[in-house]
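All protein chains of the complex are present and in place, except for one that has been dropped.
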Amino acid sequence: MWHVTLKRVRLLIVLTILFVMLISSASLNAQGGGGYIGELEGPTLVLDPAQWPTEFSEAPMLAEKVAAGDLPPVVERIPSEPLVIQPLDSIGEYGGTWRRAFVGPGDGENGNRINASDKLLFWDYTGTEIVPSAAKGWEVSEDGTTTTVFLREGMKWSDGAPFTADDFVFWFEWMYSDTRITTPIADMAVQGQQGRVEKVDDYTVSFVFPGPNLLFVDLLAGDTLIGGGQSVRQSRGTSYGAYAPAHYLKQFIPEVSGKTEEELNKEATDAGFEDWVTRLHFATDWQLNPDVPNIGPFRTVQPINTEAWVVERNPYYWAVDTAGNQLPYLDRVVFTLAENPQIITLRAIAGEYDQQERHILMTELPAIIENQETSNYTLHLDLAFNGSDAVYQFNQSYDADPEIAKWLTNADFRRALSIGIDRDQLNETFWLGAGVPGSAVPAESSPYNPGPEYRDMWSTYDPDLANQMLDDIGLTERDSDGYRVRTDNGERLRLEIQAVASFLPYVQISEMIADQWSDLGIYAEPREYERTLGMTRAANNETQIFVWTNGGTELLYLFPRHAIPVDPTEAFMGPAFAKWFVTNGADGIEPTDPNLLRIYELFTAATGLDEAGRIQNAQEIWKILVDQQYGIGTVGQSPAFMGVRIVNNDFANIPDRTCIAQHCRTPGGSHPETFYFTNPDRRD
Amino acid sequence: MLSFIARRIMLGALTTWVISIIAFLVILLPPGDFVDAYIAQLSGLGQYVSLETAANLREQYGTDQPFHVQYIKWIRRVAHGDFGQSLEFGVPVADVIGDRLWLTMVVSLGAIALTWGLALPIGIYSAVHQYSFGDYFFTFIGFIGLAIPNFLLALILMYIGFKYFDASIGGLFSPEYQLEPWTWEKIWDLIKHLPMPVIILGMAGTAQLIRIMRANLLDELRKPYVVTARAKGLTETRVILKYPVRAALNPFASTIGYLLPFVVSGSIIISVVMSLPTVGPILLRALVAQDVYLAGTIILMLGTLTVIGTIISDLLLMWIDPRIRLEQR
Partner (left out) sequence: MDTMISPDAPVADPIAGLPEPEGSETEERIAVATQWQLMSMRFRKHRLAMASLIIVILFYLIAIFANFLAYADPFKTEAYRSLMPPQKVILWDDDGFNPHVLAVEGARDPVSFKRIYKTDPDHKIPLRLFAHGYEYKFLGLFRTDRHLIGVADDAGVTAEESIFLMGTDLLGRDLFSRLMRATRISLSVGLVGVALSMFLGVLLGGISGLYGGVIDITIQRLIEITRSIPTIPLWMGLAAAMPRDWSVVKIYFAITLIISLIGWTDLARVVRGRFLSLRNEDFVLAAELAGAGQLRIIFRHMVPSFLSHIIAAMTLALPAMIISETALSFLGLGLRPPAISWGVLLQDAQNIQTMANTPWLLLVAVPVIIVILAFNFLGDGLRDAADPYG
């Protein structure tokens, strides 16, 4: 049985336009790219059963185990309808270790993303089309209330136990619904009402909602709490992700294990855990617990809280290449601990990593380029689709200083500051000319992009106009140093830009902007905060202007928090409004700005809209955002975040350019299970 | 005598207890808690935590409880020899520190050995040849380690190692030995990696030692017995080495006790820059993440070592110097 929805047809139209735009945007950047920016490419899925292989083979290391009788033969390990992947360039060879860097136990995402195919649905390598992954297909009911997911018959967990609808029901009933373990999430709700999971048969599962939930398929494919997959959503104390290994986890949960809570607590404290809940959270965590069965291409053999996190091939992985070779080609991935980014750069330019795109800073590019030949690697620059890597978000709910708040909420003030920024200067200095200057809207290739004119609106350098606008809104008086003064007490108007040191040098970027704003007579002081402190201050509504990426906003509905204040954990544009929004008005501050209210309205309505309706709403939201300049975009569509990719020359099936976006799970979208070594020496 | 020791140990225990409170306080002082730190860290690494998750984590880890509740919970466990679970590493604190502890010892002892090996001869030479060119030259060498910001020095040396000597970068093991069990080859690999961190760490401390050695020896050399020895026609080497140097070494006894904890806490920045698998980076990481039990345990450990060191030094001094012994009666 093969199921595809009509939605794909609609998507096709969008895609055609997209494709043309992608090429044009790539060529736009190629001038500054020095040949490091290639064409977007990646492996494809073979969805037509007629083209599937009928003979299957396996890695030598597994063949040995089969011969020794420790493992069933490969045909019995893979499902009757496996995921068939056409590798990017060639059918690979088995063996070898992928050497990578990680920065500590918090960097689990490093491996989660390599295991990203454990999601039910995924995006293709362009990041624009939803494709099957662990599930072979999906279907949405006429009324939009039920989304049915079809599983692969004969698919197994990494320990050989069957992967069935029971694992979904177990997750829903014994984990998700138990408030001792976790709290309900918005992803599983429509208009505040929780949905439920139902088993249709062993290989069919339905998600049933009290109202139409047309966004749910996107949520399943996105990097969301429901769709993220087991690797990311059941690690580090969380229990989301739609399914769980029932046969293994049962023993840790009261009643279903046949034990009482007291008995399990006793077991847990004996094992060194706080109580049964913390023990369960440890048990579900693939990064920490090598015993937990998973369905990703790799499973942990040495946990992440050590010097080296080692993951090895999953003998029951359910994907094959077009020649019938069970994937992955690589035996294992070894992540070596590095305590700081300089060590990573140094090791990278010494050729000690086979592919590394995380934790590499753009400003180190020249050093990376000049060591390419001696250290046998190639640099690729991947361009992101989000509009700006540094958005200056003006806190609309700021209330600590009424005079400052008055200006932060003044649209012309924000517009003037925006056109007072010389984005070409920023691009040249911090993006080495490889970014696209402009507003915060997503790439022109995105269906949500409101139109090319919105890239430049209020976003091109015009200091004279900016000065004029600031005069016009009443900031005419200046102090002896030429800075404009407050209208309430005549002292200098001091703005604070809050910056957190991260993958971009936000403090230095802000220093340059502060220097440019000083030409407008605006005094702004960049202030660096330690990451936790910065985020806490933002959450407490203490910041005036916060600079952060708007990564993820290219899929506005799946990841809105960097564009509009809807999630209090990162609502830099209005933390108090976000609180108001998520608590349905019980807490926080209600916005009065009609434009903001309109944004909320458009956003909330989208769940019940079809694709075309959602696109229309998203475009309108972006139009308002750009016109109002709540967040000043600077430079984006760049390689700054995970886009500086260093690849060993012996590594194959590596795309020239890959999609770097939150939902593409970089490098997951290019199916790392198809990477292999062309050099036989590297395959032992 | 015994009562003095008993009193000293009691005071030491009291100090340790106060340290445990201060340690805990210092860790929890920055705004936010582990969950905030965790969310912030993840969002910098491309993983985004939802509100629901944050609430869950907070309940699980109990980081929203008031200071004294968290402290009492921890200190009770510590009293039973259980240092609790590291929030970030997800395993018992003892397991996190584990191997790193003795690698720290190896690096620190190496640094101490180098410091002494450099500082004592230079100290003696510059005291005996006060204001000579040699005095200036060797003191200059000895002081240079103090003057160069060592985080920068570490990076420069690593870069030179990579560029010109094809050395493996940072850490204490080559990649191929990283995952291997202990063998002679692995130990040899460790020894090959030791010089750089040991030199950077050791050089930084020589200045102070040279200074003390020089001052102490100058002091001794002026004493009448040296003059007598010279008058009696002893060779200059004998005159200096026989008694003055030994007497000048006495004050070092008072520092032996807390050398080790001191070197450990002094090596934190270098360990981070060079990515050494020692306690330093873990402590820094735990502090940033507000991983209370882990950070608390390491600080308490270092504090306790210092307190024990002080007691040992006091006892050593009493044993060496009868005047102090008498005073205590």
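Letters A and B name the chains as they come in the text, with residue numbers starting at 1 for each one.
Basically, a residue touches a chain if its C-beta (ideal position, glycine included) is under 8 Å from a C-beta of that chain, and two chains touch if they have at least 3 such contacts.
Please read these numbers as outputs of a predicted model, since none were measured by experiment.
The omitted chain makes contact with just one of the residues B:5, B:144 or B:234: B:144. Touch with the chain that is not drawn comes from one residue among A:349, A:416, A:602 or A:659, which is A:349. Listed residues B:15, B:65 or B:174: the one in touch with the omitted chain is B:15. For the chain left out of this panel, the touching residue among B:49, B:96 or B:287 is B:287.
The chain that is not drawn here is touched, among residues A:511, A:593 or A:620, by A:511.
By the touch rule set out above, subunit A reaches the unshown chain at residues 31-35, 342, 345-346, 349, 361, 363-367, 369-370, 424-430, 432-433, 496, 501, 505, 507-508, 511-512, 514-516, 518, 525-530, 533, 537, 542. Looking at subunit B, the residues touching the absent chain are 11, 14-15, 18-19, 22-23, 25-27, 29-31, 111-112, 115, 131, 136, 139-140, 143-144, 146-152, 155-156, 159, 163, 201-202, 204-209, 211-212, 215-216, 218-219, 222, 248, 251-252, 254-255, 258-259, 261-270, 283-284, 287-288, 295, 299, 302-303, 306-307, 310.
Criterion: only the chains that are shown with their structure count from here on.
Subunit A and subunit B have CA centres that are 41 Å apart. Across the interface of their complex, subunit A is touched by residues 30-32, 36-57, 60, 82, 85-86, 88-92, 95-96, 155, 158-159, 162, 168-171, 175, 178-179, 271-277, 281, 285, 288-290 of subunit B.
Interface of subunit A with subunit B (complex): residues 99, 103-110, 112-113, 182-186, 223, 225, 232, 236-238, 240, 272-274, 277-278, 281-282, 285, 288, 302, 305, 307-308, 310, 334, 336-340, 342-343, 346-347, 349-350, 352, 358, 500, 502-503, 530-537, 539, 551-552, 559, 561, 567-570, 582, 641-642, 662.
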